[in-house]
Structure formats: C-alpha cells, structure tokens
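One chain of protein is taken out of this complex; the other chains stay put.
So, chain A:
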Amino acid sequence: MPHDHHDHDHLSPSGHPYRADQDQGLTYWQVMEIAIRELMIEKGLVTAAEVQAQVDAMDARTPAQGAAVVARAWTDPAFRDRLLADGSAACAEMGFDVGPMKLIAVENTADTHNVVVCTLCSCYPRNLLGLPPDWYKSRAYRSRTVREPRKVLAEFGLTLPDDVTVRVHDSTADMRYLVVPARPAGTNGLDETALAALVTRDSMIGVGVAKAS
C-alpha cells in the first residue's frame, strides 16, 4: 500500500530504500549515461560542476518545502489568497523557485477534496515536493485516478464521505498542481513550523490528508 515512510533501517537520507544498482553489473543504459555526460562536458554544453550542482539541488528538494508553503497558507490568510491566485509568485515569495511552469494551488475544504494526477506522463511539482514517488508514474495511478478516484483514494487509506466532492486535476507539461490540505482540527496553538510537520507529501498530492496534531 502506498504510504509516507516511517522510520526504517537501510534508508537513504531522503527516507527511501536505496536501489541496489550502484555496485552491480554495469548496464547498457548506465554506460550510455556516462558516455553522454562525458561528451556533453567535452563539447562544452555543460560542466561537471553544473551536473553535480543539479544533483545536489535535486537532493535538497523535499516535501518539506511544499509543507512550509502549506503551513504559511494555514496561518497567513493574505498569503493563502495570494497562493490560490498565483501559486508560482507566492512560492517565489518564500524563496522557492518553481521554474517556468505555472503552479496552481487548490485548497481542500469541508466539502471539496482535490487530487492530482498526470495522465499523459509524470508532471509533478518537483521543485516543491522532490522527485515523484513510483506509484505516481504508474499505469494504475495515471489511468484509474481520473475514472475511479474514490476507489484509488480508498486504496491509499483515504475514504471520503459521499457528500464530499472529489476534484481530479490532470497536470500538463506547462503547469503543476499543489493541493493545500485542510488544516487539522485542534491545531490552533501550533506555530508555522509545528504545522508544517503535519503536512505530508501525500496530502499535497491529494491521496492523503494532513496528520492530526
């Protein structure tokens, strides 16, 4: 069952299992990556430092960035309004560059639940959430979420009442969605940092909700 990770042994710093292909037999595609990278560097298209910087930036992007945006929206009504009006600009205020894509934030309320999919490929707000989970890129998620979203959400452990409207948002190459989950009850006394800790990756894709305090 898809889930956010909890504490386990043998996890990487980003909280996921290592893929066991670093010290095994060299594959054709790995050979191609090395060859392309070297040729790109030799031809002057990129530098080795630029490649490393991109990898470092990728490692630095985690769902904590999206969670900080959500917590700000929960605590600052004016920011929440700006986020819903122009997600890219509001994230830039917080120092998160979402790139040239248009970011659209959609807010869960008492009567509406939003969930995000990319049926055509795997478009994902990676600058706010990091790289997408495997299930997000799967045939099952891409095909089923637009047809039977309640069933898919139930498989993630989220069963919604029939009177809650489910809105499914299909991403494109030019825009990305971020779900602003509903703020959990009983969190009035929490500050922004404590609130951000309640915001899971899955709640920002819409296959989960924020954790209870």
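Assume a residue touches a chain if its C-beta (ideal position, glycine included) is under 8 Å from a C-beta of that chain, and two chains touch if they have at least 3 such contacts; residues count from 1.
FYI, contacts and distances are computed from a predicted model.
Entry comment: the absent subunit's protein name, as recorded by UniProt, is "Nitrile hydratase beta subunit", drawn from "Acetyl-CoA acetyltransferase", "Nitrile hydratase beta subunit", "Ion-translocating oxidoreductase complex subunit E" or "ABC transporter permease". Interface note: of A:54, A:112 or A:165, the residue touching the hidden chain in the full complex is A:54.
If you put the missing chain back, the residues of chain A touching it would be 1-3, 5, 11-12, 14-19, 21-27, 29-43, 45-46, 48, 50-51, 54-55, 58-59, 117, 119-122, 131, 133-135, 137-144, 146-148, 152, 155, 170, 173.
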